[in-house]
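This is the structure, below, for whatever I ask next.
A single protein chain has been omitted from the complex, and every remaining protein chain is retained in its original position.
The block that comes next holds subunit A.
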Amino acid sequence: MAQAAQKAGGLATRLVNTAKGIQSYSTPRLQTFWKYAKVELRPPTLSEMPQVQEGINNIIVSARTGKWKKLTVKESLINSVIVLECIFCFTLGEIIGKRSLVGYNIPGAFYPSS
């Protein structure tokens, strides 16, 4: 009985210590993540829209006049990776929108039980 009470007390303190450990480990790392995300991942503000428009015009003009043939291989590789990243963002958005990781969960459709 006394041993059981001691074990129960031990479990509570161990849970509290685990929570404290998680908090102390994650807080500085989350802070560094937020420090970078605030600058690098923020959406473009209204004041930056002219630059966006200019960038799109540059792409259209270079596609029309054939300036894209004068890009270096390194630049074109970087551009391809950026386009791939945008496609990944679209897929991530689709996962969020369909609320399932793989495939659409339609109620009533056939799901083969594995």
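As a convention for this text, contacts are C-beta pairs under 8 Å (C-beta built on N, C-alpha and C of every residue); 3 or more make two chains touch, one makes a residue touch a chain; residues count from 1.
One rule holds for everything that comes next: contacts and distances are computed from a predicted model.
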The chain not rendered here carries, per UniProt and among "Cytochrome b-245 heavy chain-like", "Bile acid-CoA:amino acid N-acyltransferase", "Auxin-responsive protein" or "ATP synthase F(0) complex subunit e, mitochondrial", the name "ATP synthase F(0) complex subunit e, mitochondrial"
Residue of A:L11, A:V52 or A:L77 touching the missing chain in the full complex
A:V52
By the document's definition of touch, the residue of A:T32, A:T72 or A:S113 touching the omitted chain is A:T32
Even though one chain is hidden, which residues of subunit A still touch it in the full complex?
32, 35-36, 38-44, 48-49, 51-52, 55-56, 82, 85-87, 89-99, 104, 106-109
